[in-house]
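Worksheet: one structure, shown below.
Showing chain A:
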Amino acid sequence: MIEIRGLSKSFTGQDGTVVQALQDVDLTVGENEFLTVLGPSGCGKTTLLKAVAGLIPWNDGDILVEGTPVRGPGPDRSMVFQNFALLPWATVLDNVAFGLRMRGVGRAEREERARDLIAMVGLSGFETKRPGELSGGMQQRVGIARALAVRPRVLLMDEPFGAVDEQTRRLLQEELLSIWEEHRMTVVFITHSMEEAVLLGDRVVLMSARPGRIAEIVPVPLERPRSNDVGALERSSRYAEITAYLWDRLRDMHEEHRPAKVAG
Partner candidate 1 sequence: ACGGGGAGTNADGTSSFTVAVIEPDITTVPILAAVDAVRQAGHKVEVVELAEPELAIEGLAKGDYAISAEATSPALIAIEQDAPIKIIADVIGNQWAIYGKPGIASCDDLSGRPFGIFSEGAVATAMAKEWVGAQCGAGKKPDYLTIGGSDVRAQALVAGEIDATPLEVSDVVALEGGTKFAQVVDFGKTLPDLHPQTVYANADFLTGHKAAAQAFVTALVREHAKINADPRHLVGLVAKYLPDEKPADVAEIAKRYVTAGLFDAGALTEQNVQGTIDFFARAGVIKPGMTARDAADLSFLKAAA
Partner candidate 2 sequence: MSAVTEHAPALRPRRRLSWRALPAAPVSLAAGALAWELVGHLAGVSFFPPLSTVLARLADLVSSGLIVAGLADSLVNLVLGFALSLAAGLVIGVAMGRYRKVEAALGVYVYALLTAPSLVFAPIFFSLLGEGRGSIVAVVVMYAMFVIVINTASAIQSVPAHLVEMARSYGASERQVLLRVMLPAAAPMIMAGVRLGVGRAVTGMINGEMFIAVVGLGRVVTQAGGRFDGAGVLAVLLVIIAVALGAVALVQAADRRITRWVPRTSRGDR
């Protein structure tokens, strides 16, 4: 359960100009909810996620996770980074165990837990490989395993499947859904793809840019579990309806903001 109240955040650029990345954002993410976030480039999605993770300070407002105000990174939340953020010199095993190590978990225990998670994301046998030897999709699975290894209550995912080809992406989506269905936790998932947002989320948050605000929250009335037949889901008319609606909304926002892209 995450409560965000009146969150505002601005950046002062190197040239002294101030960018209002988030303005007055109110958002409540329910216990064990899978929330997806969509929005044009530069609308503040990453900023929002990092604030919840406790990685950046903000100007105004409050963030509560499980009722406790966020003051910094904590063991209750973990993050999957858009660009993987794997340590290139460490093996898969060490990368997955990294979060546990930072928390002072002993070697034997952290390796055992890491091995479990490596098996869960289907990478058994790759424990001693380094990230450079893995394909993009496999790298991202390492990032997910690392985030899950610390058994967080809240999982924050920043465009985790952005850099992955379509076939691999589909496999990863199915895997994420089945992990979530089995282990249940609160998930905030940022994406650029409407299809993905609808396929995965209980609700889709649409954000608008400059300043970053929540434009609309769209509930997704597709039944769970969804992991068994993603293909059928995609051919359902409900799915097509929501996707079309999101497409229109986003196109509007995109048109509005086209000139502003020069600045980014």
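Picked so that all candidates are chains of the complex that A comes from, given by their letters.
The rule we apply is simple: a contact is a pair of C-beta atoms (placed from the backbone, for glycine too) under 8 Å apart; a residue touches a chain by one contact, two chains touch by 3 or more; residues count from 1.
If you're wondering where the values come from, they're calculated on a predicted model, not measured in any experiment.
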Numbered candidate touching chain A, per complex, among 1 or 2: 2
Residues on chain A engaged by candidate 2 in the complex (per definition of touch): 50, 53-55, 73-75, 77-79, 81, 83, 85, 87-90, 98-99, 101-103, 130, 132, 150
